[in-house]
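A short worksheet on the structure shown next.
Partial view: only certain chains, each at its native spot in the assembly.
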Amino acid sequence: MPRPITLFTGQWADLTFDTVCEKAKAFGYDGVEIACWGDHFEVDKALEQDGYVQSRWDILNKHGLKCWAISTHLVGQCVCDDPIDERHKSILPSHIWGDGDPEGVRQRAAEEVKKTARAAAKFGVKVVNGFTGSKIWKVVAMFPPVAPSMIEDGYKDFADRWNPILDVFDEVGVKYALEVHPSEIAYDFWTAGRVLEAIDRRPAFGFNFDPSHLYWQMVDPVGFVYEYADRIYHMHVKESIRTLDGRGGILGSHLFFGDHRRGWDFVSPGRGGVPFERIFRALNDVGYTGPASVEWEDNGMNRDQGAPEALAMCRRLDLTPSGVAFDAAFASNK
Amino acid sequence: MPRPITLFTGQWADLTFDTVCEKAKAFGYDGVEIACWGDHFEVDKALEQDGYVQSRWDILNKHGLKCWAISTHLVGQCVCDDPIDERHKSILPSHIWGDGDPEGVRQRAAEEVKKTARAAAKFGVKVVNGFTGSKIWKVVAMFPPVAPSMIEDGYKDFADRWNPILDVFDEVGVKYALEVHPSEIAYDFWTAGRVLEAIDRRPAFGFNFDPSHLYWQMVDPVGFVYEYADRIYHMHVKESIRTLDGRGGILGSHLFFGDHRRGWDFVSPGRGGVPFERIFRALNDVGYTGPASVEWEDNGMNRDQGAPEALAMCRRLDLTPSGVAFDAAFASNK
């Protein structure tokens, strides 16, 4: 059976959930990964309002779509972040932002992620994708000199804040999948391993594997798949490109996405440098059977053109492995 | 007239010949290159049994397929190999293996290849593809130190064993096309030239050009085409990929195909690194007019998905050269 291909609704939150589903179906997707923002999936209503969860399924069923995961990137980001400032205000609903006191925001965000676990269980999906934030991302440049204890404290802060959340995930039988990403507690190969260690590799916590963030950092996504095979709970098909011409730098120069002077950018899947063919084969090898979820971001292209193109690439790469070694046929003489 | 594209049946020997032909036709192929193993083409029956040869054509005609070559890789391998051991037993029919005495095996294999030449003639094709084996492949590492005379003896052994076979090929007007391949007497650019020299470049012997084996050795397949243009009697469209990540080595680590730790592997045509576009143009340049025969091997992909995809690539690359230089039009003023 082929792998299902889903569309992540996060970049389409300006549209109603019904409209996104209509588009996804028209493009040919098998399902959607639903963002917990906009009107796509509202956690409070899911827990408190009769019929809300069913209303989401009604829309999905109307369009013949399935769903395997919901996503809480924006709220998750606020659990560990330090500082908390106007950037966070702009991505949070007002009841979580409240008066904006940093620690209050973090605690309300933590509670919201717990609720999201319960809502996912009620909705009937097994995975919540998202970010975690980080207390130590801000010292990534390691200058002025950073004491080792400061780094250790960052991982401990993560464990202290997320273990109680993960208890709820265990309780309701759902998993949290961190998208390894700059500005999170884990953002590359080695930090991914370190963060698992911080929570004693408890199974409730794993990764939403997104190769686009690794590629521009020059980390090999294929090696990541084999190393963390048992913690890949979900994946994103998202693409990036490196355009290092001697002027653009790898740090982005404080230029916005889509500005040609940048040293790297996000582009529509299939138009950058991520080795998706080797990635799909590696996911087959390690036995990942979940969906491939297209997260579409490209400032130089129209999303209505890009989303079906990305889907077509996934279909082509979604290989069923040969059941036998190819040279077995040589031995077929009687 | 476009070049015919055929499917090599060797990797489909677990199916009956009729079933393979049905599939090849459904995929859209123009013909097949028939393996002399499984029930696809049985040399004994072809020579001794009335109507056998016609029965093969009946199956081909039923499916609207053509045929330009048959292949005897497995038996050919045993003509020069030393040692002969259990690996050979598993690929030979019992009447050639016999009691397994190495020299007896080699001589029976040599006789079988002669018969194969006669069977090809009777069947009406002009080319037999295959391997040769090698007495000196085992010393390819050149350690313990190898005397130059030992290498020379290897080429002489090849000539001594194959010249009588090639006499039969001359007699019946058929050619033998060695697939240049590790474990054979010729396995790269320089050994290909040396082996032609060993038999005084007699025309009965040439090559089944398969770029996949050259590519992973870092030999340029395009240069091979121009250098040995007059000895390219057949070709394989087979693909390989290099995945050298600092751990996988070029010798394969005694790991089996499909194991991601290997430094190179075979993959479906179009998904690796072989420069097929330049190869097809080079074959046009040197006047090769025979078929492009797809040898499909990829442990990470289903062959029913791969075979039509490979065909599509060949169709796209099968160019008819321009009849005139493009800048001739500039001179068309009266």
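Things worth noting here:
The first chain written gets the first letter, and so on, giving A and B; residue counts start at 1 in each chain.
We adopt the following convention: a contact is a pair of C-beta atoms (placed from the backbone, for glycine too) under 8 Å apart; a residue touches a chain by one contact, two chains touch by 3 or more.
Because the structure is predicted, anything quoted here is derived from the model rather than measured.
Copy number for the full complex in this structure file, with 2 chains shown: 6.
Definition applied: only the chains that are shown with their structure count from here on.
Between subunit A and subunit B, the centres computed from C-alpha atoms are 46 Å apart.
Of all the residues in subunit A, the ones that touch subunit B in their complex are 220, 222-223, 226, 277-278, 281-282, 284-285, 319-334. Of all residues in subunit B, those touching subunit A in their complex are 10-14, 37-38, 73-74, 90-93, 243, 245, 256-258, 260, 266, 271, 296-303, 305.
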